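Data block below; observations after.
The complex appears here without one of its protein chains, the remainder shown in place.
So, chain A:
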Amino acid sequence: MSLKDQSRSPGLISTTALATVERAINTALRSDPATAERLAVHAGRLVAIEVTLPPLAVFALIVEDGVELYHRSDAQADVSVSGNPVDLAAVLLDWRTRPGLIGGPVAINGNRELLQDLQELARELQIDWGALLEPITGSELAQQLDSGARRLFGWARQAASRLGEQLGDYMANESGLTPSRRDVYEFGQDVDELRMDVDRLEARIRQLRNRMTPTEEGPRH
């Protein structure tokens, strides 16, 4: 992180927001000990998440009992992920959206295996809403709320995936604003072909130049 960034005054609102997210994640982990145990294997690892628009960096340090989130870190991240919020959500939370739907791709640097493990843990995290609510509501109501919350969150996740797919279809097929998967694939093939042609041409020119060089300079006597 640059010196300029380090000199910025820390913001109370953004710190509060980050602390709230951290608390929510750790509360969820406490209600799912199996996932928490699997996450603890990665204790000490640092994950950097950089949102391009609005520009925002979050560093997640995995610790024995959960995660700690920071806005800045001087440490080298084990894996860093950057992209726009929708693409990042698609990668990190496994939303199914069309490639190039909203913005550019997600850039991943560092330990990809760690990222895959974390994606899997995020997908499998089962929040025990009943255990969280029981002290407030009593066990019977908590169970009902737990089952309702699971249905609600399951529906929300499916709805997000469906919305992503439908929006992708509309953008690609109806409005023509974004290319379809096939268009992107064919464009990629064309670019590859062109690159190989250029490489071959460059090699041919090099070969011809090598052949010409002894003749032009000629032996010196």
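One rule holds in what follows: contacts are C-beta pairs under 8 Å (C-beta built on N, C-alpha and C of every residue); 3 or more make two chains touch, one makes a residue touch a chain; residues count from 1.
By our rule, contacts and distances are computed from a predicted model.
**Student:** One chain is missing here; what is its name in UniProt, given the choices "Carbohydrate ABC transporter membrane protein 1, CUT1 family", "Biopolymer transport protein ExbD", "Ubiquinone/menaquinone biosynthesis C-methyltransferase UbiE" or "Spore germination protein"?
**Tutor:** From the listed options "Carbohydrate ABC transporter membrane protein 1, CUT1 family", "Biopolymer transport protein ExbD", "Ubiquinone/menaquinone biosynthesis C-methyltransferase UbiE" or "Spore germination protein", the omitted chain resolves to "Ubiquinone/menaquinone biosynthesis C-methyltransferase UbiE".
**Student:** Based on the whole complex, identify which of A:72, A:123 or A:206 touches the chain you can't see.
**Tutor:** Only one listed residue reaches the unshown chain, and that is A:72.
**Student:** Spell out, residue by residue, where the missing chain touches chain A.
**Tutor:** 6-7, 9-10, 12, 15-16, 18-19, 44, 61, 63-65, 68, 70-76
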